[in-house]
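Have a look at the structure that comes next, please.
Removed: one protein chain of the complex. Kept in place: all other protein chains.
Order of writing sets the labels: A and B. Residues in every chain begin at 1.
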Amino acid sequence: MPRDFSGIDCERDLRGDLQLRFVTPTLTHQGFKTREMDIMVKTKTRRVTITGTALLLVLGLVTAGGSVVGAGAATKVPGVTARQITIGATEPVTGIASSGYNQVAKAANAVFKWVNAHHHGIYGRKIKYVIKDDCYGTPGFGCTGVPNTATQTHALLGIPVFATVGSLGTPTQDSVRALLKSNGVPQLFVASGSRDWNSAHKYPGLFGWQPSYNEEGKIFATYIKSTYPGANVCFMGQGDDFGQDGLAGLIAGGVKPLSADLYSVPDLVATNGASVAPYIQDFQSKKCTVVVLDTIPGATDAALGAALQLGYSPHWVISSVGSDPQTVDAPFVGKVPTDPEIGAVTFSYLPTTTTNSAWIPWITKVIEADPTDFPGFTSSSVLNGNIAYGAAYGVSFVEALMATGKNLTRASFLKTLQRVTFSQTPSLVPLRYSTSNHQGLNGGYLTTVISNAAMKPLTGKVYTADSSTDGRVTAATKLSHGIPSWLK
Amino acid sequence: MDPFLTSRVVTDILGGLTNGVTYGLLALSLVLIWRSTGILNFAQGAMPMFATYLGFALLSYHFGYWPCVVACVIAALIIGGLTERLLVRRLYGKPEINPIVVMVGFLIVLEAVAAAIWSSTPRSLPSPFSSIHWQLAGKPFALSPFTVYEIVTALVVMLAVAALFRFTNLGLQLRASALAPEVSRLLGVRVGRLLTLGWMLSTAVGVITAILVSANFFSGLTPTVMDGIFAYGFIAAAIGGLESPVGAITAGVVLGVVNQFVIDFVNQNAVIIIALGILVVSLMVRPSGVFTKSSQRRV
Partner (left out) sequence: MRLIAVRFRVPIAIAIAIAIAIAIAVTVLAIVAAANVRQGIALSIAFDLAVACVVVMSVPGLKASHPVVSRAALTLLGLDIAIFLTYFFSSSTNFNLATGAAMSIVLLGLSFLTGASGQISLGNGAFMGVGAFAMAIWANHHSSTPIVLTLLIAVMCGALVGLLLGLPATRLRGPYLAGMTFAFAVAFTFILSSFSSWTGGDSGLQLPTAAIAPRWLDGFFQAGTSPLKTTTLYITDVAIVVAGVAFFFMANLFASRTGRSMRLIRDNDVAAELVGVSLPRTRVVAFIVSSAYAALGGALLTLIDNSVSPQTYSFALSVTILSLIVIGGIGTISGALIGGVIYAFSTNFISWITTQTGLNPQGNLASQLNGIIFGGLLIVTMLFAPFGITGAARLLWHRLRTRSAR
């Protein structure tokens, strides 16, 4: 393209239109540069030729031929063949919620792989678990999947899958309830303690699994009332179902916090945890001796750190969601003489590694047999809360499949799930649903953190509660016992 | 005296000062680049972050905190210089939005590469001073040894930069190259070299900020640790005027204190909203910044 130092250039551009170019020199700090101003003059128009029509003629013939395309023959039961059952889940494999949580589904998959290898699946059907990364619905922060649960769920439905099992997250799973229902796909064992999964009339195919935050709150209330009667209690929780339901449970159980603050997760991440400090400062000025945290591990860390800085040491009561000792202590290692979480009381619905439940070595064995997803895991490795959780719901699914029998349809599976009580599960209490209750597990015991890798039961007494407005907490009479012989 | 020192207002002022000096430092580094090359560097937080990762990678070779700090500064100088030579050189004389888009892209790439190499899990860094606040008569005081170290370091850096510009020959040359490059060239000043030096200097100032911020007690060094600081640092620089270093620093400190008061008396969500509001108002009233002496209009 010729450049004169000044004057007018006349050119035909890409469309065939005429371009007049005014070229003027200007002085910049780099030296002389030319500046151009274009004025376009339309002198020509274009025609679409008859070849375009010929192209469309071909298209039309394809139309006629293609209109006999019928719907593909659908398989009898979607996701089920004589040899395989395909299930799916959307998980935060990468992204903001992934650290720790990305082990959950992998642990369940380890159980499925083990059952496939050692028992040839269930009734000859091997379990295929398709995990789609939805980054907890949040883009950025290292997300490599599709940060949109609806998109990923669509992808699962297109496979098709028999059901979704263990998909994680309250807002993420709320957003696909209607989609899964309208397609008749069961939404099983949602990894969240929200009460949203307990709407049996509106969503008959939707099932929770873990005890709700509400139940947990009630059990905490019972503990606080008996151990610290009359103390000032403060509450900090997440600004969604998690914190709100937990607070409601606490209040229903008879403990009214002096100060209740809800934090927001994006704030937490944006300020690297500092957004929580003002709440802790507030608790200190109100002289709270007991602080209840319904927090994810990152927020637990922020709260403990803020308290350390302020020289504030209340009795901590932390939700099972954010109390895993290994995860929570990691940032403090080497910076403080002792793990700040030690002595905190939390809630657990799975047996701790300090007890002699037969499930602990079984889960360890199963995880060790999966070096692809758990490289370097040996019998001396720490079985953290995430792995135990995933393995436990994996076992629940396998047991439910077994109980349904060889003739597997969605209807028969759901019917079995609502009828059978699973009392040989890793969880402390049996897993039981009914046609009106889809919440899942309803009990556990209080544990205390003893080191940066382990917790032990406080009293060993297992409590149950429910998700209604009733704050009653009762001691569990029937606990789960042992491993089914066919699973060993 | 004690009740006064631990009162709400003083606590907020001191807490705000601690954050404010980091905003001021970042705003200063933004101003340095703007004045020397006329570019708004959106990667001004990410480049020091990357340098901090590089410097503290030496921790696994059992170097202590201070040698790592030196390594960080060296890494920052290298990154700043390379960026100017390879990336920014090609952008002089192009339309205004080109450098902005390129630096935004650079920001994304730096954060992604840092997370790819070192993962986005927060990395704990050793701290030379304790972060536990002092207690005055049983009530917590707003400062800890670490925050005092933060404030003092920031002030020292600001004074050093001021001294460099005002009292040294190099500083004079830097100012001349920014103001009148052709004339400087004619006078024998190596303008290109000084532009590179300007970038190196500003990245070094940024890395000091990053080191101070990453030794955060809560979660440490992550690829996105500088994002919040950049946002407030930019707002401070825009309010104070991208042309004025003193204005940027002052605005940064004031913004930090204002933020702390907003957190205390309003709520957390309101902080960035109010900061945005202040920015909009200040840009409407004085589009080129509160502290800028002449209101230039580029014709």
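FYI, a residue touches a chain if its C-beta (ideal position, glycine included) is under 8 Å from a C-beta of that chain, and two chains touch if they have at least 3 such contacts.
Computed from a predicted structure; not experimentally measured.
The residue from B:Leu58, B:Ala112 or B:Leu136 that touches the chain not shown here is B:Ala112. Note that of A:Val77, A:Val130 or A:Leu179, the residue touching the chain absent from this view is A:Leu179. Considering B:Val9, B:Leu159, B:Val183 or B:Leu276, the position touching the chain not shown turns out to be B:Leu276 (whole complex). Think of the hidden chain as still there; on chain A it touches residues 13-14, 37-38, 42, 45-50, 52-53, 56-57, 59-61, 63-71, 74, 93-95, 102, 136-140, 142-148, 150-151, 154-155, 157-158, 170-171, 174-179, 182-183, 238-241, 264-267. Taking the whole complex into account, chain B touches the unshown chain at residues 34, 39-40, 42, 87, 90-91, 94-98, 100-102, 104-109, 111-113, 115-119, 231, 234-235, 238, 242, 267-273, 275-276, 279-280, 283-284, 287, 298-299.
Here is the rule we use: only the chains that are shown with their structure count from here on.
Note on chain placement: the centre of chain A and the centre of chain B lie 36 Å apart, centres being C-alpha means.
Listed in rising order, the residues of chain B touching chain A in the complex are 92-93, 112, 115, 120-122, 124, 126-127, 131-133, 135, 140, 144, 180-182, 191, 216-220, 222, 224-225, 227-228, 263-264, 268-269.
Chain A meets chain B in the complex at residues 27-31, 33, 99, 141-142, 264, 267, 269-275, 278, 281, 284, 298, 301-302, 305-306, 308-312, 330-335.
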